[in-house]
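For this depiction, one protein chain was excluded, whereas all remaining protein chains were kept in their positions.
Entry: chain A
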Amino acid sequence: MMSRKSAIVLGGSSDIGRATARAFAKAGYDVALAGRDVAALEPDAADLRARYNVEVGLHKFDVLNTASFDGFVAGLPALPDVVISIVGLLGVQQNAESDLAHAATIMRSNYEGPSLILGLFAEKCLARGSGTLVGVSSVAGDRGRASNYVYGSAKAGFSAFLSGLRARASHGGVHVVTVKPGFVRTKMTEGMKLIGPLTVEAPVVGDAILAAVGNKTDVVYVSGKWRLVMLIIKTLPEAVFKKLKF
């Protein structure tokens, strides 16, 4: 019997993380969930086992603790076929403007940590000659906006990291996917004003990630409408963009 494929979700307790783990388990993958609070992930692991009769592993992972990354990867029972990083922190832009520690946490959570961990997995996958790495970035990284440029710039860095990694890794049989979900109705966005037609539910993101892995897509805008919106926003001349309260 061929052994089942496996996927690990970093940031497994987020709404998108849960939905993504479900999508992969449903497709027959054994999954591992990694997060800061392993006990809090237990119910999700039980859910996946009961629903899809797959193996589910739980691992402690803190994206801010970069010193632990080597040990984390070495401690996994096997190198997964698919590694998905969903970790991120929206933070509060206004606070980040004056609180350097908060700004740094946002930057590290969205750029430094995710990039380093995927880079590390990339090395192992390249050595094996196969694997898929998925980074959930954001449309916010496509252009810095007055209202969230700390977060946006970190996502921009992450997007650039992923595209470079993709270019390099593709020669070694490893595929890298960049996901830009746009507005998703989740814990993170609760209470925010989201634009209805541009907003999707978490399971839509999970399914899009699964499809992108299968189809070897490079960059996924989960709702196609965002590709157009961001194209327009990206091409606005700086002189005009600056004037928009956006």
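A few points about this structure:
FYI, contacts are C-beta pairs under 8 Å (C-beta built on N, C-alpha and C of every residue); 3 or more make two chains touch, one makes a residue touch a chain; residues count from 1.
We adopt the following convention: contacts and distances are computed from a predicted model.
Chosen from "Lactose transport system permease protein LacF", "FAD-binding protein", "FAD/FMN-containing dehydrogenase" or "LPS export ABC transporter periplasmic protein LptC", the protein name that UniProt gives for the omitted chain reads "FAD/FMN-containing dehydrogenase".
Touch with the chain omitted from the figure is made, among A:Arg4, A:Arg168 or A:Lys187, by A:Lys187. Within the full complex, the residue among A:Ala50, A:Ala74, A:Ala101 or A:Ala239 touching the omitted chain is A:Ala50.
Residue-level contact of chain A with the missing chain is found at 26, 43-44, 46-47, 50-53, 187, 190.
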